[in-house]
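Heads up, the thing below is written out as structure tokens.
Yeah, one chain of the complex is gone here, protein chain that is, but the others are all in their spots.
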Amino acid sequence: MTSLKSTLAGSLVFAAMATAALSAEDTIKVGVLHSLSGTMAISETTLKDTMLMLIDQQNAKGGLLGKQLEAVVVDPASDWPLFAEKARELLTVHEVDVIFGNWTSVSRKSVLPVIEELNGLLFYPVQYEGEESSKNVFYTGAAPNQQAIPATDYFLEELGVEKFALLGTDYVYPRTTNNILESYLKGKGIADEDIFVNYTPFGHSDWSKIVADVVALGADGKKVGVISTINGDANIGFYKELAAAGVSADDIPVVAFSVGEEELSGLDTTNLVGHLAAWNYFQSADTDVNAEFVETWKATMGEDRVTNDPMEAHYIGFNMWVNAATEAGSTEVDDVRAAMYGQEFPNLTGGTAVMLPNHHLAKPVLIGEIQEDGQFDIISETDVVPGDAWTDFLPESAVLISDWKELGCGMYNTETKTCVQTLSNY
Amino acid sequence: MLRLFLAGLAILCACLTANAQEGGLQPILQEHQEIIAKSSRKTIGPAIDAIASSGLPQAQVMLETWAAKNVWMRKSDGLFFAGKKAEGRSYELADFDTGEIIGTFEKSDLKQLKPNSGIRAMIGTALVQFQLTDPDRAKRLAALTSIQRDPEGALLEPLRASIDGEPDADLKAQKQRLERLLTIGYDEDTAARVAAIEEMSDDLGVDVRAALNPLVVTRLQTAVDLPSDVNIAGVVQPGSDDLSGDTAYDLLVASDLAAPRVSADDIRAALAANINGGRVGGVPVAQLNSDAARAQAYAVLAEAGTVPALITQTDIDAALGAHVFFETYAEPSGEVTAAAEKALDQIELKVGLNQTLDLTLDAISLASIYFLAAIGLAITFGVMGVINMAHGEFIMMGAYTGYVVQQFIPDHTLSIIVAIPMAFAVTFAMGVAMERLVIRWLYSRPLETLLATFGISIALQQLAKNIFGTQARPLTAPGWLDGAWVLNDVVSISYIRIAIFVLAMIFLGLFLYIMKRTRLGLEMRAVTQNPRMAGSMGINPGRVNMLTFGLGSGIAGIAGVAIGLFAKVTSDLGSDYIVQSFMTVVVGGVGNIWGALAGAGMIGFLQKGIEWMNPSNTLAAQTYMIIFIIIFIQFRPRGIIALKGRAAGD
Partner (left out) sequence: MERSFVAKNPSVLVFLAILSLFTLGVTVLSEGFGIGVISTSFVKTLGKTLCLCLIAVAMDLVWGFTGILSLGHFAFFGLGGYMIGMWLMYERTRLIVVESLSQAEIPPTSSEVVDAIGTQIFGVVGSSEFPLIWAFSDSLFLQLVLVVLVPGLLALIFGWLAFRSRVTGVYLSILTQAMTLALALYLFQNDSGLRGNNGLSGLQNLPGVTVSQDVVSIWFLWASALALGLGYLLAAWVVSGKFGSVIRGIRDNEARVRFLGYSVEVYKLAVFTLTACIAAIAGALYYPQAGIINPEEMAPIASIYLAVWVAIGGRGRLYGAVIGAAFVSLLSTWFTGGQAPDIPLGFYTIKWVDWWQVLLGVSFVLVTLFAPQGIGGLFDLWTNRRAPQRHGAALGPDESALREKEATE
């Protein structure tokens, strides 16, 4: 027993030391913290490949500050506690200068204490529920006001929806988003009884009753719209049931916040034409820089692969980091962070993204209709929307703002003029 | 805006041609160039009005082209054309007025108009006038759909006028029905509306309720005396179940009839604003960390008149007593609201009954899915007593077999016909291999069978991930299984679920036939009851066990195809069903197919029942169902249908 255990422990220690010794001083290390196995591998492997592609491209351009970039890829295996462990390993053993990673909110919450303790730097590329601001995280995905609110406005104004069904998977992103939306809709004069909320488990497949409930909402003569925060595989059963019930997008439109090109590739979309999704990026965006990005992606990964919104978020985040480090002349976290504020970089969809002092991007919001080929037809584009860490539509967070540049505080109460806390609430 | 115009249209229709614009459609489009290019429902109204009322024959074509997203704007001069895809990234443009092709242009020089579905609905409504009498049946149907989607009072007259000339019986019936619905909402004659309401009061359609419900919408109001000039639905007492005292007082505050309450936050803010030399109202600031001290300080401030006085319960009661609370209808006619209330009551009762029926169908459907998933297990676990944790993975393999077959046979009907026996063959072979290699060595060690098959289960799941990826794979049902069987607007069930139900029944029959009527079934029962005795009767127990296990696995494979059709095909498809399947068999009673049926039925009905009681949280329904099952097993540890006598074993 002893021999077994100690050999094993010894080999692990050796492995750790070996990798540490390999860290030659002539490269800048970039940590990639995306699950390559487990339930989230489906989404996150794509982002790991995106990062490797971006790093290769940067190295081909001559690297950064005269050094080559080196990707350090670890696999947290969709296991939330493991995210914290791997983040610590990246920062202390591999000594990376920046981490690109995470997808789910819970994995981010798991990593936050570690990143803040060790003063790391994380770029988080996925749309999320807000209500958080960390000094050490840049949120390149959409905050609720950059996805949910514009989509709801679109429902209210363009489609004339008067009654809302908020369907979501039971976890923090849908819960918080729906809370914000409920409060927002009430502010817009939608009555309590005109908002139907339902939560289902991950991977839910039995949708007949819920779809019937939604159809029955139309009984009082108001136009019904569905706002879906349904996550992952469960969407397949939901859309299949929707199609079977003969619900057309003209009668009951569905706008989804978690359905992108990648998710649609598992579906036959002929019956879903006209349903909507809201993102900051669609593969169908008609610009030269996007055409080039899609082409490079397909050349690297294969013809049948699609691009999606979090990929663009990494694209912008990575390039901003490169520019900020160049400007600061160093990859030290504090220097880079100071140089990040006000960084501008062109979006793939046209226009320019700007990094705000609250660590969010200012970007336009796009709304797309599903087409038969599984792509989205962009039918609406808003003006540039600045991301807001603390939503203005919930009373407790309406008074909070985040400003790391001037105030040096991520949770500043504008009423009492005090900083509630400088570490984030994980 | 649109409604106004359409009302005028009835008068103008006689002189439509006289109204026709000189110079065609393009000038009209140019006049509204900006809003058409902007393409927002809020501003587009005038443009659609202008095109529809132009009286030009090409207006209909233009609107139809527009709704189909085929109108393009030339960036250089802002003119609009009908576009058709040509070679590469270029489009062939045609003029609306002349129909002439004006040339082919690069996409970069053009801007496509993309009307969203809100605008498309408006275009549809504008097109109604052209399409109601169109010779093309499909267009007339489109017009009716548009009316149904956005009922407008102005459409009532054109609709009525078109009924007599309608050649198609189906459409005529639909038109008449729509005419009744529009009459309810928009006719000026009260008697006609009441008549229409009564006529429709036995109709279950969502659209009927959609027409009636707006009539009975009420609003809670308050005043010192009950007004006489409004259509009052009823008086409500504050403090009753319908209206709590707090809500009533809030209403008074909102109507400026009473002073607002002072909240704890207000008190704190008021105190903070009146700090005077480290004290508020004589109380030191440091002591203000309790509600009592704060109230004391606030009272001093209120007495001095610096802050408004606290509202006490006595004040609230007095204010409530001085006012009357009542609900008013928005609809001014009392006759109409009375008729609508009565009709709705009648409909609600029927809707309730039908909802129960629909719920029952849902429950049966869910039960048949569970049954289908569990039937293979009823054989391997129920009959043979082998715990097979990899059962779910057999379901998954069946589903993936369906997917692979569909890659080679694109015809969906044919591919399903091929996939079902293929899935059976694949999982049968897999089951036989597993029985021969692993399970037969462990017949005397049931707990280790559980763990060994669990090992196989995780290996198979990971293999599926390695081969097919973690992305869900599409398994598409044939066209004839699309859609749903619709009894009325309340009761409907998708064909795919009916097919699963039928499949489950076929398997039930097949199972009974094999067990009761074939030699294999006889041998199976013999081996299960007493393998040694069966062996001495010339039965080869090894062979029978192998075939039984193969049969159970094969059926799981077919269930996989069915489940993949209605849900998703992923590597963890099986693990979603494994616990439920085991519970189905255990709850129902091991060793008996009727038990599995009863178990599936109970779980299906239970889950739907709990979902119905708590519609906003499906997860809770699943939790409570499992807890119920755990408790149920306490009372019937052998399941609903327990084997009696020696067969019960143990």
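A and B label the chains in the order they appear, each numbered from 1.
Here is the rule we go by: contacts are C-beta pairs under 8 Å (C-beta built on N, C-alpha and C of every residue); 3 or more make two chains touch, one makes a residue touch a chain.
Since the model is a prediction, treat every value here as computed from it, not as a measurement.
Set against the missing chain, the residues B:463, B:486, B:510 or B:613 yield one that touches it, B:463. For the chain left out of this panel, the touching residue among B:387, B:490 or B:573 is B:387. Contact with the chain not shown here comes from a single listed residue; of B:326, B:511 or B:582, that residue is B:582. Across A:43, A:102, A:152 or A:176, the single residue that touches the chain missing here is A:176.
Although one chain is not displayed, chain A still touches it through residues 1-2, 4-5, 8-9, 11-13, 15-17, 36-37, 73-75, 77, 80-81, 84-86, 88-89, 92-93, 105-106, 109-110, 112-114, 117, 129, 131-132, 170-172, 175-176, 178-180, 199, 201, 394, 396-397, 416, 418-421, 423, 425-426.
Looking at chain B, the residues touching the absent chain are 268, 271-272, 275, 280, 285-286, 288-291, 294, 387, 389, 438, 441-442, 444-448, 450-452, 454-463, 465-466, 575, 579, 582-583, 586, 617, 619-620, 622-623, 626-627, 629-631, 633-635, 637.
By our rule, only the chains that are shown with their structure count from here on.
Mean C-alpha positions place chain A and chain B at a centre distance of 26 Å. Note for the complex: chain A touches chain B at residues 39, 41-42, 45, 154, 157-160, 170, 196-201, 203-206, 208-210, 212-213, 215-216, 218-222, 233, 236-237, 240-241, 243-246, 249-251, 253, 262, 265-268, 271, 274, 369, 377-380. For chain B in complex with chain A, the touching residues are 40-42, 69, 114, 116-121, 149, 206, 209-211, 213-214, 217, 358-359, 362, 365-366, 369, 465, 469-474, 476, 482-484, 486, 489-490, 492-497, 566-568, 570, 572, 576, 608, 611-612, 615-619, 622.
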